[in-house]
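Complex shown without one protein chain; remaining protein chains in place.
Coming up: chain A.
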Amino acid sequence: MDNDYFSIDAILAENQKIQCKFKQRIPEMGHLGGGSERDILPLSKRQIPIWLAYIIVYSDWADFDIPQPFSNKVRNALRAEPRSVRLSNLVGAGAGWYVLGKTIMDMLGDEQGVEMSEMLITTFKGRLVDVIDQAQHFAVLGSVGGGGGVDSAPQMFREGLDTTERELFVLAQESARRMKKWYEEGSGGAKRVL
């Protein structure tokens, strides 16, 4: 977590809320998650932001449910075909699926944590080739949403990219563009050696 300390993305990812089911009474904290009572009562459920949920779960005052973006349904779909899932639809606007996943993973126990980690890595690897491949193909056309025809599979994939993948896409696109420019203009008109 240390190298993420100053990361704006990591900080905002921890604002995502998870469902906590309380096992004990928490006096004076009834206002958390928008409640109006003075205390939190046992068995009550609240939506708590992850940054606050850490201590609550770690101290065993509540259990939390793995949020929907990482549910079994999603997990199975990713296992079958990682490129088929629109990650951007699973999380709120501006949030990253991978960043959120890592944040939740940090809260899970060893066994579940390892499972989560493997899911994130396998998904990432399964999608990365297409992300970069499309980026280089569209280096010339120059827009994330353009090309490939309306509703085509490549277009759907591009629209479903999570924020981390989007950043990589833009970087790869820019890189391919500069490379092309260098070959064509070059320093002193160096010719491309085939």
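The definition used in the following text is that a contact is a pair of C-beta atoms (placed from the backbone, for glycine too) under 8 Å apart; a residue touches a chain by one contact, two chains touch by 3 or more; residues count from 1.
Keep in mind that, in the parts below, contacts and distances are computed from a predicted model.
Asks: Hey, which one's the missing chain according to UniProt: "DNA replication complex GINS protein PSF1", "PIGT transamidase", "Transcription initiation factor TFIID subunit 2" or "Serine/threonine-protein phosphatase 2A 55 kDa regulatory subunit B"?
Replies: "DNA replication complex GINS protein PSF1"
Asks: Given the contact definition stated above, which residue among A:32, A:66 or A:108 touches the chain not shown here?
Replies: A:32
Asks: List every residue of chain A that touches the chain not included in the displayed model.
Replies: Touch set of chain A with respect to the missing chain: 5-8, 11-12, 15, 24, 26-29, 31-34, 49, 51-52, 54-56, 59, 61, 94.
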